[in-house]
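Removed from the display is one protein chain of the complex; every other protein chain stays in position.
Let's turn to subunit A:
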Amino acid sequence: MTAMKNATRAGLAALAMALATSVAMADTVVLTAYSGIFQENYVKAVVEPFMKANPDITVEFYGMPNSAQMLGTLRAQASAPQIDIAIMDVSVAKAATDEGIFAPMDDTVTKHIADLYPQAKVEGVNAVGVTFDNLVLLYNTDKVKQAPTSWNALWDEQYAKQVSIPAVPDIQGTTFTIITDKMAGGTNYIESVEAGITRLEALAPLVQTWEPRPDVYQPISSGTAAIGIGWNARAQVYADLSDGKLGVVLPQEGSGFQINVIGLIKGGPASDSAKKFIDYALSPEAQAAFTEQMFYAPTNSKAAALISEKAIERTAAGAMDKMIDINWLEVAKIREAITEQWRRRVIPLSR
C-alpha cells in the first residue's frame, strides 16, 4: 500500500515537473485580431518574422470576425484571461479600457510610443494605434469606364440601383456620413450632420444594398454592383486578386481614418513576451512590412522612410492634408443619433 502511495506521489511529482518546464519553455503569446485576409497578411508580415527573431516565443493568432466579438470574448475571460494582446477598433478599445480589460500602455510596454503619430495616441484608451485605414471609393472597371475622382460619382444617375453602401451602424457608414457632411458644407460633424443627411437622402434611391455581403468588395469585383465605398487596405488586396475588375480611388475631397489599436490584456498569461511582441509590432520595421503587405498606413512616424514609393502611394500617407480628423471617441457619443437619422430619413427613401 505504501509502495503504491509512493509510486503515485513520484508520478505526480514527475507530472508537475513536466508541466512546470513546459510552461517555462513554451512562452506562448495569444494575439487576437481580425480573421480572414487581415490574419493571413499580418501573420506573414509581422508574426512570422517576430517568431523567427525570438525562437523561444510562439505567437498564436486567434482570429475573430470583428472587434465586438473580441470584446465579448475578453469580457467573458475577465477573471482569467487566456488572451495576451488584442488588435481592435479604437472605439471598441475605449469600451474595453472603461471595463478595465487593458493594462496601461506606457514606456514599460514599448519604447516606440514617442515615435507614434499623434492620432495613434488616444486619450483615455489603454492601447495605441497600430494601423491606419481610410474610406475609399470602389468601382467595377467593366461598369465604370473612366476612373472616378470624386465621391460625387456615387450620385451619378447612370449607376442607379448599382450602388453598394455599408450603412450605419457599420462605421463605414458613419465615416461616409462625416465625409458627405463636409462635402455638403457642414462645418462641425459633432454638432450636426444635417447637411450630410440631406445629401444622403438624394443618394438613397440609387442604392442597391445597404448591407453588402460577405463584404462590399466581392459584389463590386463580380459586377453585381457598379460602385460603392469600403476600406482602403482590404480594397487594395482584393483589387490585386480581382484581375483588374476592382478599382480603388482615394477621392480628391479626401477621406477619414479608421484606427486599429493594439493593447495588452490585464493579467494575461504571457505578460513579458506579450510586451516584447507589442514593442515589435509598433517598430518601424514591422510597421513598414505590414504596409508593404496590406497597405494599411503606418502609425510609427519612422516607418515611412522604410516603405517603397509604390506601397506608400496605395495608402493615404501621401494625402494626409486631405484627411478629415475624426475623433472616434466623440463620434461614439453621436453614433446613435446618426443611426436614427439614417433609419428615419435615408433608408426609407430607398424602398
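Simple rule for what comes next: a contact is a pair of C-beta atoms (placed from the backbone, for glycine too) under 8 Å apart; a residue touches a chain by one contact, two chains touch by 3 or more; residues count from 1.
The criterion applied here is as follows: contacts and distances are computed from a predicted model.
Asker: Of the candidate names "ABC transporter permease subunit", "PepSY-associated TM region", "Cell wall polymerase" or "Xanthine dehydrogenase, FAD binding subunit", which one corresponds to the UniProt protein name of the undepicted chain?
Answerer: For the chain not displayed, UniProt's protein name is "ABC transporter permease subunit".
Asker: Pick from A:Trp210, A:Phe257, A:Tyr280 or A:Tyr296: which residue touches the chain that isn't shown?
Answerer: Checking the options A:Trp210, A:Phe257, A:Tyr280 or A:Tyr296, the one contacting the hidden chain is A:Trp210.
Asker: Among A:Val29, A:Leu71 or A:Val109, which residue is in touch with the absent chain?
Answerer: A:Leu71
Asker: Spell out the interface residues on subunit A facing the chain that's missing from view.
Answerer: Looking at subunit A, the ones touching the missing chain are residues 66, 68-69, 71, 75, 91-92, 94-95, 98-99, 161, 167, 169-170, 208-211, 213, 224, 329, 332-333, 335-336, 339-340, 343-344, 347, 350-351.
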